[in-house]
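The full complex has more chains than appear here; those shown keep their coordinates.
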């Protein structure tokens, strides 16, 4: 039949291991599906592509989904890939450790203005009762030179991709790092999820089901430590630039984000976290009115 | 002139928005992909003033960046006009640096200069200077024999004079390019802000893009368009005055 | 002071035949001499080769004795447009020649438009303005390639007589299509005729009239005839 387009949120790298395996490992093919798995990136937006018909499935972060719903987009959430948001902050070990939110006081923190890390950090600061005078916030871009040059102390990263790269790169110069995870302080802002359009779900429920089954079993395969050599070999084909040892460590860091413990079913939707995410976005004035995101969560829920 | 520029811009802008709306309603897209007029006006009401000042902020860098560009273009153009080894070397250097997309050079610039005002200025100038350079090179490399002969023959030719003669004879072309380069400097500044700074309209666009908010981008483009039209209109008026007053051209040509 | 040309041959890169072929003659200097010949015979080419000196395309075929500085002026030159012609004249006038400049400005009748831009002048006015700036330079040989072609005859005569009077020690090569004028006012006239005709170059003496001359119509006719025979 027709090729199904699956638009990822980010570039091919280890943090999309399951998506790569679903394709190259033949999971889609076995399910009788012809799927083209397409790389994402800063200029890509899966939800818009769903509407324009360029994509049938996609990966989007929760804040994207909520924003799209506010503007009337017809999007539904099929699965929540990350149980733990990989959006964390890195800092050098020679700096005072951040044990509680009050330890953020006086730090020079990077945030991507307009990005979800801004929303998350603002929530954390509000929780700690800080005003903008208590910390120094700097605008962050895609490259982490200011962190490397020690101009900014606490830097936002995706724990399992840039987090690993930075950790390695600093280790090569004899520096150790720590990570600051918002989830440890009660902020569970949902990250990447698999989405499709409501129309797709209504018109082709079988296809959607087959797709999700194949995709999630590919993810199961990808995060199973027993399959590590095979999985790494598949990723390498798509992500040539990264060194082998980095890729291995990235995979290791990805597993607990996708499958925090043995019992967790991959893709399970954490409704409470979604509700919190919507609340946070209202509080932070990212949206004006509630969008009732729970009604759009159609996949298996916790 | 100025007035004409502005309403012509409004026509262009309205054409663009109408085109987008046509696509929206023809294919039934939601406000998330293409905003409707209500959303657009609402966004404009909320953001326009802010964006307006952002553009003015950008414009301040633009004006300086354009001056730096003009200076650099003339500098390189004048040195590079000769077909000597040095001339050709300077040209290769200027061309090569240009061939590197600024997005690739930006990290190096940030490493060297931080991400403050200077980086913005440098990137804006680098984007703007090259097109100027091409024109200046073309003009500076074409001798005007019937004027230059006397000065060469009597040993009076200096590079300043040569440059002056060729610039003057091509004043029309130069003013066209310089006035036109205003938009290049503006675009350059916005690109710089987009990749680096935390001020200016380029930065605002970056945020809007992060959130895939087309309405805000359209409002930002509107403020950019209005202000660039005014700026360019002023430049052109000044250019005309310089041409007619200062250089007192062939007034009242009968042919 | 002397000027000689030995076996000068010149062919334009893309041309089949030479413009100048084995051109040989010599000319005593100083004096107001001329180069004459029909349109297309090679006067301009010859003049520009001379102006190039020994380092130009003429090379060793050109022998200059006591002639160091050669200037070449022609009727299509322009002055830059950013200042009026008077300012330009001042700018290129060596200090010591400023009186000369004033004198020439009067004789050439250009006072009235020293305040105008070059592009606003009539052709004859442009011719005169251009020639003045050459005359106030230091030179040994000045070539005037139709430099006065667009000036009226009366004024041209005034100008030529003045030049002869003011610069008795310099060599001029005057290129003009006005046979009568050349015959009257020039000392030696190099007459070029088409290569191939194999007549070579002939130097005919002119009447070399000075200020206050009385014309001798028959002598002029004789010179004119001689020149026409040489073409």
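Which chain is which? They are A, B and C, in the order written, and residues in each are numbered from 1.
Everything that follows uses one rule, which is that a residue touches a chain if its C-beta (ideal position, glycine included) is under 8 Å from a C-beta of that chain, and two chains touch if they have at least 3 such contacts.
On a predicted model such as this, the values are computed, not experimentally measured, just so you know.
When all copies in the structure file are counted, the labelled protein chains give the formula A x1, B x2, C x2.
The working rule: only the chains that are shown with their structure count from here on.
Graph distance from chain A to chain C, where chains that touch are one step apart, equals 2. Using the mean of the Cα atoms as each chain's centre, the chain most removed from chain B is C.
Comparing per-chain C-alpha centres with the mean over every protein C-alpha atom, the closest match is chain B.
By number of C-beta pairs in contact, A-B leads when A-B and B-C are compared. Measuring from the averaged C-alpha position of chain A to that of chain C gives a distance of 86 Å.
Chain geometry summary: the mean Cα position of chain A and that of chain B are 39 Å apart.
Averaging C-alpha coordinates per chain places the centre of chain B 51 Å away from that of chain C.
Across the assembly, chain C contributes no residue that touches 2 or more other chains.
Interface of chain B with chain C (complex): residues 146-147, 149-150, 153-154, 156, 164-165, 168-169, 247-251.
By the touch rule above, chain B contacts chain A in their complex via residues 27, 29-33, 35, 39, 107, 110-111, 114-115, 195-198, 203, 206-213.
For chain A in complex with chain B, the touching residues are 42, 45, 47-48, 51-52, 64, 67-68, 71-74, 112-115, 138-139, 141, 143, 145-146, 149, 151, 286.
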